[in-house]
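Here it is, the structure in full.
A protein chain is absent from this complex, but the other protein chains hold their places.
Let's look at chain A:
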(Lines give C-alpha, C1' and ligand atoms only; values in the text may rest on other atoms or scores of the structure.)
Protein backbone atom coordinates (compact mmCIF):
# COMPACT_ATOMS: atom_id res chain seq x y z
CA UNK A 1 0.00 0.00 0.00
CA UNK A 2 2.73 2.41 1.04
CA UNK A 3 4.65 1.50 -2.04
CA UNK A 4 1.63 2.12 -4.21
CA UNK A 5 1.01 5.53 -2.64
CA UNK A 6 4.65 6.55 -3.06
CA UNK A 7 4.54 5.52 -6.68
CA UNK A 8 1.37 7.50 -7.24
CA UNK A 9 2.83 10.54 -5.51
CA UNK A 10 5.89 10.50 -7.74
CA UNK A 11 3.68 10.17 -10.78
CA UNK A 12 1.56 13.07 -9.58
CA UNK A 13 4.55 15.35 -9.20
CA UNK A 14 5.76 14.34 -12.65
CA UNK A 15 2.33 15.07 -14.12
CA UNK A 16 2.22 18.50 -12.51
CA UNK A 17 5.70 19.22 -13.78
CA UNK A 18 4.68 18.31 -17.32
CA UNK A 19 1.51 20.39 -17.08
CA UNK A 20 3.43 23.38 -15.76
CA UNK A 21 6.03 23.12 -18.53
CA UNK A 22 3.45 22.70 -21.27
CA UNK A 23 1.46 25.64 -19.95
CA UNK A 24 4.55 27.79 -19.87
CA UNK A 25 5.60 27.10 -23.44
CA UNK A 26 2.07 27.23 -24.81
CA UNK A 27 1.32 30.58 -23.23
CA UNK A 28 4.50 32.04 -24.64
CA UNK A 29 3.73 30.56 -28.04
CA UNK A 30 0.54 32.57 -28.46
CA UNK A 31 1.13 36.06 -29.88
CA UNK A 32 0.40 39.11 -27.76
CA UNK A 33 1.70 40.22 -24.41
CA UNK A 34 0.33 41.48 -21.09
CA UNK A 35 1.24 45.02 -22.18
CA UNK A 36 -0.47 44.82 -25.54
CA UNK A 37 -3.10 47.56 -25.23
CA UNK A 38 -5.27 49.35 -27.75
CA UNK A 39 -3.67 52.66 -26.66
CA UNK A 40 -0.23 51.50 -25.69
CA UNK A 41 2.49 53.03 -23.60
CA UNK A 42 5.61 54.26 -25.35
CA UNK A 43 8.54 52.00 -26.19
CA UNK A 44 10.73 53.05 -23.26
CA UNK A 45 8.00 52.23 -20.81
CA UNK A 46 7.25 48.94 -22.57
CA UNK A 47 10.90 48.00 -22.31
CA UNK A 48 11.00 48.89 -18.61
CA UNK A 49 7.94 46.80 -17.93
CA UNK A 50 9.32 43.83 -19.81
CA UNK A 51 12.54 44.10 -17.90
CA UNK A 52 10.68 44.31 -14.61
CA UNK A 53 8.81 41.09 -15.29
CA UNK A 54 11.85 39.38 -16.88
CA UNK A 55 10.00 39.15 -20.18
CA UNK A 56 13.10 40.39 -21.99
CA UNK A 57 15.12 37.36 -20.89
CA UNK A 58 15.57 34.30 -23.10
CA UNK A 59 12.64 31.91 -22.84
CA UNK A 60 14.69 29.25 -21.05
CA UNK A 61 15.74 31.69 -18.32
CA UNK A 62 12.11 32.71 -17.91
CA UNK A 63 11.22 29.03 -17.77
CA UNK A 64 13.57 28.48 -14.83
CA UNK A 65 12.27 31.54 -13.04
CA UNK A 66 8.75 30.23 -13.43
CA UNK A 67 9.68 26.71 -12.43
CA UNK A 68 11.21 28.11 -9.28
CA UNK A 69 7.95 29.88 -8.55
CA UNK A 70 6.06 26.62 -9.11
CA UNK A 71 8.29 24.72 -6.69
CA UNK A 72 8.09 27.37 -3.98
CA UNK A 73 4.45 28.01 -4.84
CA UNK A 74 5.11 31.72 -4.87
CA UNK A 75 4.02 33.18 -8.19
CA UNK A 76 4.60 36.78 -7.24
CA UNK A 77 2.26 39.65 -8.07
CA UNK A 78 -0.22 39.59 -10.93
CA UNK A 79 0.93 41.71 -13.86
CA UNK A 80 -2.51 43.18 -14.41
CA UNK A 81 -3.32 43.78 -10.75
CA UNK A 82 0.12 44.48 -9.29
CA UNK A 83 -1.23 45.22 -5.82
CA UNK A 84 -2.18 41.58 -5.47
CA UNK A 85 -0.14 38.43 -5.62
CA UNK A 86 -1.31 35.34 -7.43
CA UNK A 87 -1.58 33.63 -4.05
CA UNK A 88 -3.91 36.41 -2.87
CA UNK A 89 -6.16 35.78 -5.86
CA UNK A 90 -6.12 32.02 -5.30
CA UNK A 91 -6.75 32.49 -1.61
CA UNK A 92 -9.76 34.65 -2.39
CA UNK A 93 -11.26 32.69 -5.25
CA UNK A 94 -10.59 29.09 -4.35
CA UNK A 95 -12.58 28.83 -1.10
CA UNK A 96 -15.64 30.12 -2.94
CA UNK A 97 -15.20 27.76 -5.89
CA UNK A 98 -14.54 24.90 -3.47
CA UNK A 99 -17.64 25.72 -1.46
CA UNK A 100 -19.78 25.70 -4.56
CA UNK A 101 -18.12 22.55 -5.89
CA UNK A 102 -18.35 20.57 -2.65
CA UNK A 103 -21.97 21.47 -1.95
CA UNK A 104 -22.88 20.57 -5.52
CA UNK A 105 -21.10 17.21 -5.37
CA UNK A 106 -22.74 16.36 -2.06
CA UNK A 107 -26.17 17.33 -3.32
CA UNK A 108 -25.60 15.42 -6.56
CA UNK A 109 -24.44 12.25 -4.80
CA UNK A 110 -27.20 12.15 -2.21
CA UNK A 111 -30.09 13.07 -4.48
CA UNK A 112 -28.70 10.91 -7.28
CA UNK A 113 -28.50 7.85 -5.04
CA UNK A 114 -31.93 8.39 -3.58
CA UNK A 115 -33.44 8.85 -7.02
CA UNK A 116 -31.61 5.78 -8.35
CA UNK A 117 -32.63 3.55 -5.46
CA UNK A 118 -36.27 4.49 -5.70
CA UNK A 119 -36.25 3.97 -9.44
CA UNK A 120 -34.69 0.54 -9.00
CA UNK A 121 -37.13 -0.50 -6.29
CA UNK A 122 -40.10 0.51 -8.42
CA UNK A 123 -38.44 -0.93 -11.49
CA UNK A 124 -40.56 -0.19 -14.59
CA UNK A 125 -43.13 1.57 -12.47
CA UNK A 126 -44.31 5.14 -12.64
CA UNK A 127 -41.65 6.39 -10.23
CA UNK A 128 -38.96 4.69 -12.26
CA UNK A 129 -40.09 6.30 -15.48
CA UNK A 130 -40.41 9.69 -13.92
CA UNK A 131 -37.04 9.51 -12.22
CA UNK A 132 -35.34 8.36 -15.39
CA UNK A 133 -37.06 10.94 -17.55
CA UNK A 134 -35.78 13.51 -15.07
CA UNK A 135 -32.31 12.00 -15.26
CA UNK A 136 -32.25 12.08 -19.06
CA UNK A 137 -33.27 15.72 -18.99
CA UNK A 138 -30.57 16.42 -16.42
CA UNK A 139 -27.90 14.81 -18.57
CA UNK A 140 -28.98 16.46 -21.81
CA UNK A 141 -29.51 20.04 -20.66
CA UNK A 142 -26.17 21.85 -20.43
CA UNK A 143 -25.64 23.52 -17.06
CA UNK A 144 -25.43 27.03 -18.54
CA UNK A 145 -28.84 26.67 -20.15
CA UNK A 146 -30.29 25.31 -16.95
CA UNK A 147 -28.68 28.17 -15.01
CA UNK A 148 -30.26 30.86 -17.16
CA UNK A 149 -33.60 29.05 -17.01
CA UNK A 150 -33.43 28.79 -13.22
CA UNK A 151 -32.68 32.49 -12.86
CA UNK A 152 -35.51 33.38 -15.20
CA UNK A 153 -38.05 31.26 -13.29
CA UNK A 154 -36.99 31.59 -9.67
CA UNK A 155 -35.62 35.11 -9.66
CA UNK A 156 -37.40 37.01 -12.41
CA UNK A 157 -40.80 35.34 -12.78
CA UNK A 158 -41.50 34.14 -9.25
CA UNK A 159 -39.08 36.37 -7.36
CA UNK A 160 -38.39 33.82 -4.62
CA UNK A 161 -34.61 33.55 -4.91
CA UNK A 162 -31.89 36.10 -5.71
CA UNK A 163 -30.78 36.10 -9.35
CA UNK A 164 -27.03 36.18 -8.89
CA UNK A 165 -24.00 37.13 -6.75
CA UNK A 166 -22.74 35.27 -3.70
CA UNK A 167 -23.59 36.99 -0.47
CA UNK A 168 -25.89 34.67 1.50
CA UNK A 169 -26.82 30.97 1.58
CA UNK A 170 -29.95 31.88 -0.36
CA UNK A 171 -27.68 32.87 -3.22
CA UNK A 172 -26.16 29.40 -3.25
CA UNK A 173 -29.33 27.50 -4.06
CA UNK A 174 -29.65 28.19 -7.79
CA UNK A 175 -25.99 27.75 -8.72
CA UNK A 176 -25.88 24.53 -6.72
CA UNK A 177 -28.90 23.14 -8.54
CA UNK A 178 -27.48 24.20 -11.89
CA UNK A 179 -24.16 22.57 -11.18
CA UNK A 180 -25.45 19.45 -9.40
CA UNK A 181 -28.19 18.40 -11.83
CA UNK A 182 -25.89 16.90 -14.47
CA UNK A 183 -23.82 14.73 -12.11
CA UNK A 184 -26.95 13.87 -10.16
CA UNK A 185 -28.59 12.49 -13.29
CA UNK A 186 -25.55 10.39 -14.11
CA UNK A 187 -25.36 9.03 -10.58
CA UNK A 188 -29.08 8.26 -10.55
CA UNK A 189 -28.91 6.24 -13.74
CA UNK A 190 -25.84 4.40 -12.60
CA UNK A 191 -27.26 3.62 -9.19
CA UNK A 192 -30.49 2.42 -10.73
CA UNK A 193 -28.93 -0.06 -13.14
CA UNK A 194 -26.42 -1.40 -10.68
CA UNK A 195 -29.10 -1.61 -8.00
CA UNK A 196 -31.41 -3.57 -10.27
CA UNK A 197 -28.59 -5.96 -10.96
CA UNK A 198 -27.67 -6.33 -7.31
CA UNK A 199 -31.26 -6.94 -6.27
CA UNK A 200 -31.38 -10.06 -8.40
CA UNK A 201 -28.29 -11.54 -6.73
CA UNK A 202 -28.58 -14.69 -4.68
CA UNK A 203 -27.44 -13.15 -1.42
CA UNK A 204 -30.29 -10.67 -1.57
CA UNK A 205 -32.73 -13.52 -2.06
CA UNK A 206 -31.11 -15.22 0.93
CA UNK A 207 -31.59 -12.09 2.97
CA UNK A 208 -35.24 -11.97 2.00
CA UNK A 209 -35.57 -15.65 2.88
CA UNK A 210 -34.03 -14.96 6.29
CA UNK A 211 -36.94 -12.58 6.85
CA UNK A 212 -34.95 -9.35 7.09
CA UNK A 213 -36.88 -6.13 6.77
CA UNK A 214 -36.93 -4.90 3.13
CA UNK A 215 -35.42 -1.47 3.89
CA UNK A 216 -32.62 -3.10 5.83
CA UNK A 217 -31.86 -5.34 2.86
CA UNK A 218 -31.77 -2.38 0.54
CA UNK A 219 -29.61 -0.13 2.67
CA UNK A 220 -27.34 -2.64 4.34
CA UNK A 221 -26.89 -5.29 1.72
CA UNK A 222 -27.82 -4.05 -1.70
CA UNK A 223 -26.79 -0.41 -1.66
CA UNK A 224 -23.22 -0.82 -0.55
CA UNK A 225 -22.44 -3.06 -3.47
CA UNK A 226 -24.57 -1.14 -5.89
CA UNK A 227 -22.59 2.00 -5.12
CA UNK A 228 -19.26 0.73 -6.38
CA UNK A 229 -19.78 1.98 -9.95
CA UNK A 230 -20.73 5.37 -8.52
CA UNK A 231 -17.44 5.61 -6.68
CA UNK A 232 -15.68 4.64 -9.89
CA UNK A 233 -16.97 7.61 -11.80
CA UNK A 234 -16.54 10.08 -8.93
CA UNK A 235 -13.18 11.12 -10.32
CA UNK A 236 -14.62 12.03 -13.69
CA UNK A 237 -17.59 13.77 -12.11
CA UNK A 238 -15.33 15.77 -9.87
CA UNK A 239 -13.40 17.03 -12.88
CA UNK A 240 -16.67 17.88 -14.56
CA UNK A 241 -17.93 19.84 -11.58
CA UNK A 242 -14.61 21.68 -11.23
CA UNK A 243 -14.66 22.91 -14.80
CA UNK A 244 -18.41 23.39 -14.63
CA UNK A 245 -17.90 25.92 -11.87
CA UNK A 246 -16.16 28.24 -14.39
CA UNK A 247 -19.32 28.64 -16.44
CA UNK A 248 -21.67 28.69 -13.48
CA UNK A 249 -19.52 31.25 -11.68
CA UNK A 250 -19.68 33.58 -14.64
CA UNK A 251 -23.44 33.27 -15.06
CA UNK A 252 -24.16 33.76 -11.37
CA UNK A 253 -21.42 36.38 -10.90
CA UNK A 254 -19.77 34.26 -8.21
CA UNK A 255 -16.31 35.61 -7.33
CA UNK A 256 -14.58 32.23 -7.55
CA UNK A 257 -11.47 31.08 -9.35
CA UNK A 258 -12.94 30.54 -12.79
CA UNK A 259 -12.68 34.21 -13.65
CA UNK A 260 -8.95 34.38 -12.94
CA UNK A 261 -8.42 31.23 -14.94
CA UNK A 262 -10.13 32.57 -18.05
CA UNK A 263 -9.28 36.27 -17.75
CA UNK A 264 -5.59 35.69 -17.13
CA UNK A 265 -5.30 33.94 -20.48
CA UNK A 266 -7.07 36.74 -22.34
CA UNK A 267 -4.84 39.28 -20.66
CA UNK A 268 -1.65 37.20 -20.95
CA UNK A 269 -1.14 37.69 -17.24
CA UNK A 270 1.60 35.05 -17.14
CA UNK A 271 2.02 34.64 -13.36
CA UNK A 272 -1.73 34.22 -12.90
CA UNK A 273 -1.96 31.73 -15.79
CA UNK A 274 0.82 29.65 -14.25
CA UNK A 275 -0.58 29.93 -10.74
CA UNK A 276 -4.14 28.97 -11.56
CA UNK A 277 -3.16 26.15 -13.93
CA UNK A 278 -0.67 24.55 -11.57
CA UNK A 279 -2.98 24.95 -8.61
CA UNK A 280 -5.97 23.53 -10.43
CA UNK A 281 -4.14 20.58 -11.89
CA UNK A 282 -2.55 19.78 -8.53
CA UNK A 283 -5.95 19.93 -6.91
CA UNK A 284 -7.62 17.77 -9.53
CA UNK A 285 -4.84 15.18 -9.55
CA UNK A 286 -4.95 15.08 -5.77
CA UNK A 287 -8.69 14.49 -5.75
CA UNK A 288 -8.45 11.72 -8.33
CA UNK A 289 -5.80 10.12 -6.18
CA UNK A 290 -8.08 10.23 -3.14
CA UNK A 291 -10.92 8.68 -5.14
CA UNK A 292 -8.64 5.83 -6.19
CA UNK A 293 -7.54 5.22 -2.62
CA UNK A 294 -11.12 5.30 -1.39
CA UNK A 295 -12.08 2.84 -4.10
CA UNK A 296 -9.44 0.42 -2.93
CA UNK A 297 -10.56 0.75 0.66
CA UNK A 298 -14.20 0.19 -0.18
CA UNK A 299 -13.72 -2.85 -2.36
CA UNK A 300 -11.18 -5.32 -1.06
CA UNK A 301 -11.38 -7.23 -4.34
CA UNK A 302 -9.53 -4.41 -6.03
CA UNK A 303 -5.81 -4.71 -5.68
CA UNK A 304 -4.00 -1.44 -5.80
CA UNK A 305 -0.60 -3.00 -6.20
CA UNK A 306 0.63 -6.03 -7.98
CA UNK A 307 2.87 -7.09 -5.11
CA UNK A 308 -0.24 -7.68 -3.02
CA UNK A 309 -0.46 -11.23 -4.22
CA UNK A 310 3.05 -12.21 -3.29
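The rule is short, and it goes like this: a contact is a pair of C-beta atoms (placed from the backbone, for glycine too) under 8 Å apart; a residue touches a chain by one contact, two chains touch by 3 or more; residues count from 1.
The rule is simple: contacts and distances are computed from a predicted model.
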Record-based protein name (UniProt) of the chain missing from this complex, from "ATP synthase subunit a", "Na(+)/H(+) antiporter subunit A", "Cytochrome C" or "FAD-binding molybdopterin dehydrogenase": "Cytochrome C"
Residue among A:2, A:30 or A:126 that touches the chain left out of view: A:30
Where the missing chain touches chain A, by residue: 30-33, 36-45, 48-49, 80-81, 83-84, 92-93, 103, 106-107, 109-110, 148, 151-152, 155-156, 159, 162-170, 172-173, 224, 227, 250-253, 255, 259, 266-268, 297-300
